[in-house]
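These notes concern the structure reproduced below.
Entry: subunit A
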Amino acid sequence: MGELSSEWAAAENAVALLIPVALPLLAGGVVLLLRHHPRARESASVLVGVALGAVVLSLWPMVDEEVRLDLWTWLPGISLSLALEPLGLLFASVAAVLWPLTTVFSVGYMRSTRQENLTRFYFLFALAIAAAMWVALSANLVTLFIGYEVLTFATWPLVSHQGDPAGRRGGRTYLVLLLVTSMGLLLPAIVWTGLLAGTTEFQAGGLLADRAGPGVLAVLFALYLFGIGKAALMPFHGWLPAAMVAPTPVSALLHAVAVVKAGVFVVLKVSLYVFGLETLAVGDATTVMRWVAAATLLVAGVLALRSDNLKRRLAYSTVSQLAYVVLGATLANDVAFAGGALHMVTHAVGKITLFFCAGAIFVACRKSRVSELDGLGRAMPWTFAAFTVAALSIVGLPPGGGMWSKWLLLLGATEADQAALVAVLLAGSLLSLGYLMPIVARAFFRPLPAGPVHGEAPLSVVVPPVVTAAACLGLFVGAEFVIAPVINVVDAP
Partner candidate 1 sequence: MSMFVLMNLTLFGILAATAVTISRLRALYEATMLTALFSLVSASLFVLMDAVDVAFTEAAVGVGISTVLFLGVLALTRSREDVTPRIRQWPARVVVLLAGGMLVYASQDLPRFEGATTPVQVHPVTDVYLRESQDDIGVPNTVTSVLASYRAHDTLGELVVIFTAGVAVLLLLASSPGPGRREEGEGPAELVLADYRVLRVISKLLLPFILLFAFYVLFHGEYGPGGGFQAGVIFAAGFVLYGLVFGVDGARRVLPRPLAWAMIPLGILLYVVLGLAGMLLGGEFLDFQGLRPGDPQAGQHLGILLVETSVGITVAGVMVAVFFSFASRRAAR
Partner candidate 2 sequence: MSGSLYVYWLIFALMMIGLYIVISHGNLVKKLIGLNIFQVSVFLLYISFGKVRDGSAPIVKEGIDTYSHPLPHVLILTAIVVGVATTALGLALVVRIFEAYGSLEEDLLHERDAASGVDGPS
Partner candidate 3 sequence: MTAELPALQVVIPLLCAPLCLLFRSRTAAWLMFLLAALASLGCAVLMAGQVAGGDMLRYEMGGWEPPVGIEYVIAGFNVPLLLLVSTIAVVVAVYGRRSLESEISSSRIPLLYACLCLNLTGLLGIVSTGDVFNAFVFLEIASLSSYALIAMGKGRRALLAAFQYLVIGTVGAVFILIGVGLTYAVTGSLNMADLAARLPDAYGNRALTAGAVFVFVGFAVKMAVFPLHGWLPDAYAEAPSAVSTFLAATGTKVAIYAFMRFAFTVFGAALVFERLPLDRIGLSLASLAMLVGAAAACFQTDLKYLLAWSSVAHVGYIVAGYSLATVDGVQASYLHLINHAVIKGSLFAAAGILMLRLGSVRLEALSGLGRTMPWTFGAIAVAGLGLVGVPLTAGFVSKWALATALIDEGQGLVLAAMLVSSLLAVVYTGRIIEIGWFREPSGSTAAAGTTPVSMGVATWALVLASLYFGVDPRLPASLADAAASALLGPGGG
C-alpha cells in the first residue's frame, strides 16, 4: 500500500486510525482460520470486539488534535484518507462498543436457533463492522463512499442468511434499493460536489460554502439525503422492513446500529462538513427535505402502530426515529444538530436493546408477534424490564437518555421557530408511545396464557439487553459528556 504520511499529528498517532479498521478484519481472518472450532471462533471474535471497543474509546483524548492519515492516492486527485473528528468518533464508539455485546448475544441466539453457515456469518459481521469504522473515520467523500458500499455488500448475505425464498427476496430488495440510491443518487452527488468544490475533503464550515447557488444546494442536498438510502428516508425506506428476515442479531446490530446509523451519520457529516450549517441555514435549501423527513417520521410511526410482527414494528419505529436525526440536520442550527447527533446514540442503544429483547423472546418461546406476548413479563422479568427502559428512552421519557436528544431537537425546532415541526416531533413521540408501551402493558398486565411454562432465555441472550438498558439509564445521566465534543465542533467555526 502507499506510503503513510500525516500532516498534523505524529505518525504513530495517525497509524492509530488504522487499528479500528484493522481489528475487525483481523477478527474476520481469525474466524475463517478457526472455522472448524466453533467455540474458539466465537470467543475470538468477542475478544477482538472488546479490544476494538477499548481502542476506539481510547481515541477520545486525541479527538481534537485533527489526527489525519493519508493512506494512498487512489485515483488521480483522490487520496484515501482517514481523519479523526468528534462526530465520526461518536458513531465509531457506538458501533464498536455494541459489537462485542452483540457477538455475545448472537453466540447464544444462533446456537439456540440452530443456524448454519456461522463462519460466514461471523466473518461478514466483522467485515461490516470494519466498513462501519472506515465510514466513521473517513476524511473525504470518496473514502466514505467506499466504506458505505462495502457495508452494503457485506450485510447483504447476512440479510439473506437463512437462505429460504423469503430471505433471498428480502436480500434482493435490500441490495437493489441501497445500490440504486447510492449509485444512482449519492455517487453523482459526490462527483458533482467534487466538480463544484474541486475536492471532496471534509472541511469544517462546509466544502460548498459560497461555492454554489441556493438552487444547486437544494438539489444537491436532496440528492444526498435520498442517495443515502441507509438513512431510510421515505420513499427509500423499504429495505429496512425487508431486512427483518435476517436473524435477530443482524437486525440488532446492523439495522439498529451499524447500517442505519451509518446512514444518518453520513447525513449529519455531509450537512456539517460538506454544506456547513450556516450555508444550509440561509435560504431554504433544506425546506423540502425537512418536510420529507417530517412526513417519514409520522407515516413510519403510523405503520409501526399497525404492524403486529414485533421486529417489523421495531423496524418501522427505526425508520421513524431515523427521521428525527435527519430532521435535526435539516433544521441546521447547532442545538438541533447536537440533538440529532445525540439521538443517533440514544436511539442506537435503545433500539438494540429492544431487538435483543425481541431475540430473547424468540429464543425463549419462539414468539414473534406482539399479540402473542401476553403475560410474558412475568415469565421473563429481566428481558421485559430491559425492554421497558429502552422503550421509555426511545419514546423520550425519563429515565431514558432519549429524553435529552428529543429535548434538544425540540429546542432546535423552536429556535428555528418551526412551530409545525415542534408539533410533528411531539406527535412522533406520542406515536412511539403508542406502538411501544402496549407491548410493555401486555407483557406485564395481561395474564400468561396456559401453555408450556418457560423462564428466561439463556444467559448469553439475556445479559446483553440488560447491559444496554443500563446504558440507556447511563445516557440519561451522562448525556452532556457524550454531546459536549459534538457541540464544540458545531460551534467551532
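Everything that follows uses one rule, which is that a contact is a pair of C-beta atoms (placed from the backbone, for glycine too) under 8 Å apart; a residue touches a chain by one contact, two chains touch by 3 or more; residues count from 1.
Selection rule: all candidates are chains of the complex that A comes from, given by their letters.
Since we're looking at a predicted model, the values are computed, not measured.
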Of the listed candidates 1, 2 or 3, the one touching subunit A in this complex: 3
Interface residues, subunit A side, partner candidate 3 - complex: 1-2, 72, 74-76, 117, 120, 145-146, 149-150, 153, 157, 160, 163, 167-168, 171-172, 175-176, 179-180, 183-184, 187-188, 191, 195
